[in-house]
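The following block contains the structure, expressed as structure tokens.
With one protein chain withheld, the remaining protein chains of the complex are depicted in position.
Should a chain be cited, it is by its letter among A, B and C, assigned in written order, with residues numbered from 1 in that chain.
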Amino acid sequence: MTQLQLLLAESLRSLRASLSTTFAATMTVLIAMFLLGVSIALGSWVVSWSNNVKKDVQVKAFFCTENTCAEAVSDQQVGAVQRWLEADPRIKEGGVTFVSKAEALEIMRERSPELVKDLTYNPLPDAFEIQPKRAEDVEAIAADLRRQTFAGVEKVDYGRATARRIIRVGQVISIIFFGVVVLLLAASGLLIANTIRLSIYARRREIEVMKLVGASNWFVRGPFMLEGLFTGFAGALLAVILLLLGKEIALPAILGRVDADSDVQALAFAWTALILLGLGLLLGAAGSGLTLRRFLRV
Amino acid sequence: MTQLQLLLAESLRSLRASLSTTFAATMTVLIAMFLLGVSIALGSWVVSWSNNVKKDVQVKAFFCTENTCAEAVSDQQVGAVQRWLEADPRIKEGGVTFVSKAEALEIMRERSPELVKDLTYNPLPDAFEIQPKRAEDVEAIAADLRRQTFAGVEKVDYGRATARRIIRVGQVISIIFFGVVVLLLAASGLLIANTIRLSIYARRREIEVMKLVGASNWFVRGPFMLEGLFTGFAGALLAVILLLLGKEIALPAILGRVDADSDVQALAFAWTALILLGLGLLLGAAGSGLTLRRFLRV
Amino acid sequence: MTEPEITDTAIPPLSVAQENENGRAVPVAGAAVMFDSVTKVYEPGVTALSDVSFVIEKGEFVFVVGASGSGKSTMIRLILKELDPTSGRIIVGGRDLSRLRRSKIPQLRRNVGCVFQDFKLLPNRTAAENVAYALKVQGENQNSIRRKVPEVLSLVGLSHKMNSLPDELSGGEQQRVSIARAFVNHPPLLICDEPTGNLDPDTSVGIMQLLYRINRSGTTILMVTHDREMVDKMRRRVLALSEGKLERDERRGGYVGE
Partner (left out) sequence: MTEPEITDTAIPPLSVAQENENGRAVPVAGAAVMFDSVTKVYEPGVTALSDVSFVIEKGEFVFVVGASGSGKSTMIRLILKELDPTSGRIIVGGRDLSRLRRSKIPQLRRNVGCVFQDFKLLPNRTAAENVAYALKVQGENQNSIRRKVPEVLSLVGLSHKMNSLPDELSGGEQQRVSIARAFVNHPPLLICDEPTGNLDPDTSVGIMQLLYRINRSGTTILMVTHDREMVDKMRRRVLALSEGKLERDERRGGYVGE
């Protein structure tokens, strides 16, 4: 208890005494954490966006019409396909939509009115639009569906080229995001360790004297590590505050509330904040602790 | 001449003497510049990609057919429109493409074979596809074209919703890119200044002594600034080398040569390198110079 | 700003009780300090100490003299295990330093008060905090620190400078803070490296009287000095170094040999 008080008092005075270096270290943590925060937010938003885009990847099952098969599909046949689809775990819940031939013509009419207006009858078939949970599964779902050879199903299709392309883009985006975050994490760690190293280096004589007067390694290390913890925490906290301000004030001002598109979302702010604070503490304490080892050998 | 030699010699010994702090400062520059480099590359690539996407934004001028007007369009009429279009500076050179009704039907057949196969005649019109230099101009071009009321032109159209969306996305991407680069620039500057400040702070007693022995401000400052220059240059150079390695080795390994899509390009590497080196030098020298002022008042 | 505790009275006469009756370099387990053919070579060609042997009994008052660069401070750094000898054995307070584990070094240093030639004060702490630090490292409680520190600072005549940082103290004042820190926790062995080098004669005499009193209370004192007058007046044991060699070890020596 008294030891703890002593430790705290020592840390506080050490902080005050080296305000200049503490400030510099805090600034560094602040900047590093801010960048990390921005990249997490931006990155997770982009990943979420790319996931959203993947929604457009779907399998289409076209049913028979009088023209394409011997006879048009029956309700039972449609029901059978639907039951089969709904049992498949790879398919999103509620991801199976029935598009009747009339609806299909309506959509077509909107897209290319010239084409439709001269038609004498509706050449389009009924269809299921099937959304998988993971875009990567479309190919497998389509193949399985074909293999079932349901009566009444004329054709199973999915935009092969489009699907591949979108999936590829999503993967690339995820990899880049992951890379950037790892890079920034490493960079933050190095930067903070670096700064702490410098600030301890500036006080190596002091550490030498402490040791010569009979201070144990832990007695010297304690205040420095607490100082590191404080620095890390303060820097990360400031970064979180800045990020919050940026998110609430700067971002809407620049982009003017672009997306109320609620499907595309960055990682919850609270999580980002927690990650940053934890990292700040960790890097601060570890940075001081490790750096000190060099100067404690007196 | 001798003064210069003296300065260089002094700087070199100062560098050697403070290897630890110099190393730390160089590392910081390296990291900051590397991040900046990555963000410039990534950002300019994204901007270029968004520009590429904008290419899809085009104006379509549909000509009369027997069905839609009194009579089909004549070659003279088409020629008149083409001349007018080619005189418009907003339109890309070679950006006016004539799509005959036969070609249009061919395209349509590929997209929706069901629809086409039952057609008794070709309902599609001849058309011009017009690509503007800047996607933002489609609206104006379309409006102007309509105002001309060329004979034989039935309808002028552009994907209003799509165009707006793509342009908007492009703008957002550009803003974000710009913001990230500015942010990183500021962060790099601060980090480097910070590190240099710490490394000079560690040597403030030395500076005091120098001044007391009769060194002029410039005599003290010279070696530190040269050291700063060196640090900045070395850090930036290392960053450039790392970036080059990343670009040539790591990137292809991860992404496997994704895009030979030569229209989408990051900023030329040479330019990025030049920017980083220049910034490194500037920040290094300015950082030392400014920081020193505080300790020179002895 | 007056320093009432230190007056220019004569140095007290030699007390026979603290005499050293031993010969040179006989290994004694209970000795305060023993050097057994200690050699310290900093780098090839720089031999700071060569084959130095002596025994200092508990309770002795020993002067170490010698020209500039003769190895006096090196001897002190060896006793504190700031350095390790190139060869030879050093025993401090009954413990062989070469066998002392790293983790036991702080323990050793708390038992050896040291006034460093360059003071070695902590630059960001006031005089009082510097002195208190020597107590804090050994876990002394806050109350006894608050009692002891002003007491000891007033003994060296610095009651009025308690809250000054080292930068705000004169050279002699810094030296006295260093002295106060060295003996505040009453170590059994007190080593002083020219503790009066930056002090005027009057203050020096005061400090010497203080050291004398401390010695009388049983503390072994090893004092490096260039003060010929003081050594000649006190007539205590003198170890004289010359270019790293122990030239004289006299029971009641003077600054120069007879």
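Following the convention adopted for this analysis, a residue touches a chain if its C-beta (ideal position, glycine included) is under 8 Å from a C-beta of that chain, and two chains touch if they have at least 3 such contacts.
Just so it is clear, the structure is predicted and the values come from calculations on it, not from any experiment.
**Student:** The chain left out touches which of the shown chains?
**Tutor:** Every shown chain touched by the left-out chain: B, C.
**Student:** Looking beyond the chains shown, say which of C:E82, C:E140 or C:E243 touches the absent one.
**Tutor:** C:E243
**Student:** Just name the one of B:S74, B:T97, B:Q148 or B:S216 that touches the chain not displayed here.
**Tutor:** Selected residue, touching the omitted chain: B:S216.
**Student:** Footprint of the hidden chain on chain C, which residues?
**Tutor:** 1, 42, 46, 65-69, 72-73, 117-118, 161, 168-173, 175-176, 193-194, 197-204, 226, 228-229, 243, 255
**Student:** Contact with the hidden chain only, please: which chain B residues?
**Tutor:** Residues 2-3, 6, 10, 13-14, 17-18, 206, 208-217, 219, 298 of chain B touch the chain absent from view.
What we mean here is this: only the chains that are shown with their structure count from here on.
**Student:** Would you identify the chain whose C-alpha centroid lies closest to the centroid of all protein C-alpha atoms displayed?
**Tutor:** Centre-most chain by C-alpha means: A.
**Student:** In whole angstrom, how far does the Cα centroid of chain B sit from the Cα centroid of chain C?
**Tutor:** 69
**Student:** Nearest whole angstrom, what separates the Cα centre of chain A from the Cα centre of chain C?
**Tutor:** Taking the mean C-alpha position of each chain, the two centres sit 64 Å apart.
**Student:** Quick check on chain B: which residues sit in contact with 2+ other chains?
**Tutor:** Not one residue in chain B touches at least two other chains.
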